[in-house]
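One protein chain is absent from this view; the other protein chains keep their places.
== subunit A ==
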Amino acid sequence: MAEQTAGAGGKGIGAHLGGHLRENGMILALVAIVIFFTVMVRVTQGVDFLSAQNITNLFLQNSYVIIMALGMLLVIVAGHIDLSVGSVVGFTGAVAAVLTVNMGWPVWAVVPTCLFVGLCIGAAQGYWVAYWRIPSFIVTLAGMLVFRGLTLWLLNGQNVGPFPRSFQSLSTGFIPDAFGVDRPNMTALALVALAAVAILWLGLRARARDQQFGITPEPMIVFTIRNFVITAALLFVGYKLASFRGLPNVVVVLSVLTVLYAFFTESTTTGRRIYALGGNEKAARLSGINTDRLVFLTFCNMGVLAALAGMIVAARLNSSTPKAGVGFELDVIAAVFIGGASMTGGSGKIIGVVVGALIMGVMNNGMSIMGIGIDYQQVIKGLVLLAAVIFDVYNKNK
């Protein structure tokens, strides 16, 4: 073991960065894009891109993409795809609207019902993919049409709204200040500070544990810079949010889900098995892994997350429309691939996907503020997706 530590320790920082180019590169790219838009927006429009209000908006606008990207990563890691999520967003939003607005159900009953509907949709699609081996592209393409149609039918082609305040708070609500100061929101500040400390502490603990087991840790300088960037960004965003209206509810949901999924994918046996299944399904099955059931479960999970996103979108628009969620599947899938997942399955990280979704979100937001037309925006987003994947493939073949 000593010999190995010495041997691997001989590698320089450059070699380490080369091996982790993707992870660290993603974070740098996001920072660069934010700086770019801050400058450009200031120069061209004379407004502050990083204003408290715009940061809040950024999260509210993109929360649904990030939430669904978490589930989509698992689907893609398992070697499949889900094209139906946009339609499922529309459909569950419509179910929520019909239950709440037309039938007067209370929020506490509507939310679990919608999540259950999402679970059933995911299960129905996963069943055909996992146990009948129907290609997921076909099954979910069918699902995309079916659930879009059902959304139209359920809403009679009309918008249904408005929602009661309690439902709207799913998306537009903020965590109230427990300390009563309100501006800045002390609860928000405290939570963000706590999160920053937790990130640092967990990072250091993991390093110490790695060293104890003789795993060569990444060079201290890389660790320090990365954590400095992350915690600084976190504290900055937290401060901005606190000085506006506090932490939006969706940001809390988002953060909790991100941590949960990161833990699930990296540290649980089930998570590991999904990666093995995507990497080599036959070898995984011959190692005693129930691959069919895992595929089924990833689709169930995707359905639940799509339902959650559907409710958040409906709550934000304060009405359910037949067009809600159109094209979302493309944003979500793009975020996962920009985040570094492999097309053939077996690789991809939660943190990469979140950063990938944020890159897409920042670009959407920044280009809109700059007044760039929707035509150019589509072209630019398409090229960014292509460039990110070309970068991956190039690195892999090198």
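Worth a mention:
Keep in mind that, in the parts below, a contact is a pair of C-beta atoms (placed from the backbone, for glycine too) under 8 Å apart; a residue touches a chain by one contact, two chains touch by 3 or more; residues count from 1.
Criterion: contacts and distances are computed from a predicted model.
Between the listed names "Lactate utilization protein C", "ATP-binding cassette domain-containing protein", "Response regulator" or "Cytochrome bd-I ubiquinol oxidase subunit 2 apoprotein", the UniProt record for the complex's undisplayed chain reads "ATP-binding cassette domain-containing protein". Screening A:V95, A:A284, A:V304 or A:L385 against the full complex identifies A:A284 as the residue touching the chain left out. For the chain left out of this panel, the touching residue among A:Q158, A:T270 or A:N395 is A:T270.
On the side of subunit A, the interface with the absent chain consists of residues 1, 4, 7-8, 209-210, 212-216, 267-270, 272-273, 275-276, 279-280, 282-290, 346-347, using the contact rule stated above.
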